[in-house]
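What follows is a single structure, written as structure tokens, with notes after it.
Take a look at chain A:
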Amino acid sequence: MVDVVLWGSLKSVAGGKAKIEVEAANIRQLLTRLGEAHPALKPHLERGVSVSIDGRIYRDAWFQPIPPGSEVYILPRLAGG
Partner candidate 1 sequence: MPLDIKPVAPGHSFTVVGTRPLRPDGLDKVTGRAKFGADATAPGMLIGKVLRSPHAHARIRSIDASKALALPGVKAVVTRDDFKEGDPDFRDVLRNIMARDKALYEGHAVAAVAAVSAIVARKALKLIKVDYQVLPHVTDVEQAMRADAPVLHDDMFTAGLEEAPDNAASAAKAEEFGHVEDAKEKESDPHHGASLTGGFRPQSKKPSNVAKRHEFGHGDVEKGFAKADIVIERKFRTEATHQGYIEPHACLANYGSDGQGELWGCTQGHYMVRNVSAQLLGMDVSKLRVTASEIGGGFGGKTTVFLEPVALALSRKAGKPVKMVMNRDEVFRASGPTSSATIWVKIGCTKAGRITAAETELKLQGGAFAGSPVDMAAMAAFACYDLENVKAVGWDVVVNRPKQAAYRAPGAPISAFGVESVIDELAHKIGMDPLDFRLKNAAKEGTKSSYGPTYGPIGLIPTLEAVKKHPHYKAPLKAGQGRGLATGFWFNFGGQTCVSLNINIDGTVALALGTPDIGGSRASMCQMAAEELGIPYDKVRAVVADTSSLGFNDVTEGSRATFSSGLATIQAARDAIGKLCGRAAQMWGISADAVVWKKGHAKPSGSNAGNFEPLSLADIAKVAANTGGPIAGHYEVNAEGAGVSFSTHIADVEVDRETGRTLITRYTVIQDAGKAIHPSYVEGQYQGGAAQGIGWALNEEYIYGEDGKLQNPGFLDYRIPVASDLPMIDTVILEIPNPGHPYGLRGVGETSIVPPLAAIANAVSAAAGVRMLELPMSPPKILKAIGGQAAGKGKSKEKGGSKR
Partner candidate 2 sequence: MRYEAPNSIDKAVELLAAEKGQAFVLAGGTDLLVRMKSGFVEPDLVVDVKRIEPLRKITAEKGGFRIGAAVPAAELGENSALKKLWPGVVEAANLIGSTQIQGRATMVGNMCNASPAADSVPALVAAGAVATIVGPKGRRDIPVEEVGTAPGKTSLAKGEIVESLYLPARPARAGDAYLRFIPRTEMDIAVVGAGVSLTLGADGTCTAARVSLGAVAARVLLVKEAGDAIIGSKLDEGALDKLAAAASAACKPIDDKRGTKDFRIQVAGVLARRAAVIAHGRATGK
Partner candidate 3 sequence: MTSVRVSTTINGDAVEYLCDAEETLLDVLRDRLGLTGSKEGCGTGDCGACSVTLDGRLVCSCLVLGAEADGRKVATIEGIANGDKLHPLQQKFLEHAALQCGICTPGFLVASKALLEKNPNPTETEIRYWLAGNLCRCTGYDKIVRAVTSAAAEMRESR
């Protein structure tokens, strides 16, 4: 099980819950199951988000493993200049 924290604007899309428990071993499972649990999140997740695992931010890495008990955040898709 993984505790996922959504960033502010996504929180309001997911019925206001900041922390959600999801069963996921990698980022792809995390995003798919989040979308199933909260359909409102789907368009955002599809347009691309960043996922932080224990402080390291991944932009698109479906098969990046998520060790149990790690700190997971969903963040906006980051782009630089």
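The set was built so that all candidates are chains of the complex that A comes from, given by their letters.
By definition in this document, a contact is a pair of C-beta atoms (placed from the backbone, for glycine too) under 8 Å apart; a residue touches a chain by one contact, two chains touch by 3 or more; residues count from 1.
Note that the structure is predicted; figures quoted are calculated from it, not measured.
Here chain A is shown alone, and of the candidates 1, 2 or 3 it touches 1 within this complex.
Contact residues on chain A toward candidate 1 in their complex (touch as defined above): 5, 7-13, 15-16, 40-44, 47, 52, 54-61, 64, 71, 73, 75-76, 78-81.
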